[in-house]
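The complex appears here minus one protein chain, its other protein chains still in place.
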Amino acid sequence: MTPGPMIEVAHLQVRYGNREVLKDISLEVGRNEVLGIIGPAQSGKTTLLRVLNRTLDEVPGVVITGVVKVDGEEVHQVKDLFALRRKIGMVAPLPVGLPLSIFENVAFAPRMAGIRKRSELEERVERCLRQATLWDEVKDRLHSLGTRLSGGQQQRLTIARALSHDPKILCLDEFSVAIDPVTTMRIEDVLKSLRSQMTIVLATNLVQQARRLADRTGFLFNGDLVEVDRTEVIFSDHPASRRTYEYVNGIFG
Amino acid sequence: MQKAARSIQTRPRWEVVTETAIEWLIRLCGISAILFVFGIFFFVFREGSGFLFHGFNIREFFLSPAWYPNSQSHVRYGALALMAGTASVTVLAMLIAVPFGIGAAIFVSEFCGTRMKETLKITIELLAAIPSVVWGFIGLTVMNSLIINLFGVPIGLNVLNGGLILALMSVPIIVSIGEDALKAVPDTYREAALALGVTRWQLVYRVLLPGAKNGLLAAVLLGVGRAVGETMAVLMATGHAVNIPTSVMDSVRTLTATIAAELGEAPVHSDHYQVLFIIGILLFSITFVVNLAADLIVRGVRSK
Partner (left out) sequence: MFEATSLTRRKQLSEFMARTLFLLMTLLMVVPLLLIVGYLVYRAWPILSLDFLLTNPKHGMRAGGIWSPLLGTIYLVVISLALATPIGVLAAVFLNEYARENWFTRVVNLAVLNLAGVPSIVHALFGLGAFVLFARLGKSILAASLTLAIMTLPVIIASTKEALAAVPKAFREACWNVGATRWQTIRHIVLPNSVSGILTGVILQVSRAAGETVPIMFTGAVFFKAIEEGHFFAYGLFDQCMALSMHLFTISTQVPDVPTALPYGTAVVLLSTVLAVNALSIMVRIRLRSRRKW
């Protein structure tokens, strides 16, 4: 196990053609830490997360410069891109159930990674669905279509999917945007139970969510990482930047 | 957690190798269309190039109506009459197909309920599926008798026959692309016009037709391309006379029909054979340009 921070970002700049989306971002995330990222819409939160698992590469015309290291390895130089992506679990804002059975949804990632034995897959699927607190609701219909679940259930399904490949980092991108408050709370409890096992990066437009869950919080505004510090500091009366105080207290945003 | 992390192995090697091979195959298939287009041009050109550069008289080809490839004494390859044949049938076909096709497109797009729309669209799809040899047969039998009886002429295989058949063949393409063009006119135009209290007729004439004119033009161009390239139907319906038509009751021969009718008998690699391939190059170039123009116009529409 390599020592050092789980995620290291230094002077990261992301452009789409001429438009700068992330300007000179530098931060570190320690192992088993929960980092919250807050900021208004279009500040670059999604972009930052997608740089980590390199799904940003798919965007035509994107230019990424700077250093991005996950678990000690520079992400743009890893030998196996897909192993990198399996190290990171990603939860998108809109719940997505793949057009497969619920079982196959969660078995998909391990299957693609090479695990084919039925018993192993069954064990994994049950474990991940339990962790995502979805097991009890679906255990009797594991072979029905994942797309027929409700939004909140599909988001928990996504989390189960994200956990199915044993990630070291779990990234959540505004996961509560399209689901009901009850499910949001349930998922927050899930995150609390996971924090001892993995590093969590939580991008959110709900500042209170960061306050509840994050050890440290970063404020991303218009592509700039305005400040990043312990959560208590960010939410106190004296964060390093005035703008942070204004955003956190709803004066704008 | 460490133990579980190690249990996600990488995939078996043979699987990765197969995947790489498949992805190369995909890339190869991807460029196949380019290869085939070039291939078509190359091979057609190849068969005709010998004569094209040694002895082919371009002036005669384009300007003389004297087409006598099998003459014992004086072989001439004047294709003007053939071009006139193609042009006359195409023009007549378009004069009929364009107004009716666009009219039908307007009906389907603006005046139709959903139920009738589905039915009509399916009917037009089926119309488009009719093979050209069946159209030719219809021209040879049904249209032939109709024209003889209606107009009192001795032979019913002529420009009129071919033009009518080609019109029926081109309508589906004009209707379907025309309908796409009308659909592409933003609903806001329609809503604004109707809010101003115009009649439907005015809406069509003053708002939709001008708004969709690029797409409609593309539809017409593609219809022209279809008509120029059609072989079997005109071969069977226009008669066999190689001459410049003076009326729609004259028999003609098109460029396409000439190739089809004479290629079987021309000895391979003879001058006659090669001239037929040269006609093929001409046809390919015409339809290439027409399709390119239509595509550029449609691209212009979509980028707005």
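Lettered A and B in written order, each chain numbered from 1.
Everything that follows uses one rule, which is that a residue touches a chain if its C-beta (ideal position, glycine included) is under 8 Å from a C-beta of that chain, and two chains touch if they have at least 3 such contacts.
Here the structure is a predicted model, which means the values were calculated and not measured.
Peer 1: With the missing chain put back, one of A:13, A:32, A:133 or A:147 would touch it. Which one?
Peer 2: Answer from the full complex: A:147 touches the omitted chain.
Peer 1: One chain isn't shown here. Among A:94, A:177, A:206 or A:233, which residue touches it?
Peer 2: Considering all chains, including the one not shown, the answer is A:94.
Peer 1: Touching the hidden chain in the complete assembly: which of A:48, A:64, A:109 or A:129 does that?
Peer 2: A:109
Peer 1: For the chain left off this view, which of B:78, B:211, B:225 or B:245 is in contact with it?
Peer 2: B:225
Peer 1: Kindly note down the residues of chain B that lie in touch with the hidden chain.
Peer 2: So the residues of chain B touching the unseen chain are 19, 22-23, 25-27, 29-34, 36-37, 39-40, 43-44, 46-47, 99-101, 103-104, 106-108, 110-111, 120, 122-127, 129-134, 136-138, 140-142, 168, 171, 197, 199-202, 204, 222, 225, 228-232, 236, 256, 259-260, 263-264, 268, 276-277, 280, 283-284, 287-288, 290-292, 295.
Peer 1: Where does chain A touch the missing chain, residue by residue?
Peer 2: Its contact residues with the unshown chain are 53, 55, 58, 60, 82-86, 89-90, 92, 94, 96-100, 108-109, 112-113, 145, 147, 158, 161-162, 164-165.
Going forward, only the chains that are shown with their structure count from here on.
Peer 1: Just give me the whole-number Å value for how far the CA centre of chain A lies from that of chain B.
Peer 2: That pair's centroid distance is 53 Å.
Peer 1: Can you list the chain B residues touching chain A in their complex?
Peer 2: Per the touch definition, chain B meets chain A at residues 1-2, 4-5, 7-12, 15.
Peer 1: In the complex of these two chains, what residues of chain A are touching chain B?
Peer 2: 1, 80, 83, 86, 110, 112-115, 120, 165-166, 168, 197-198
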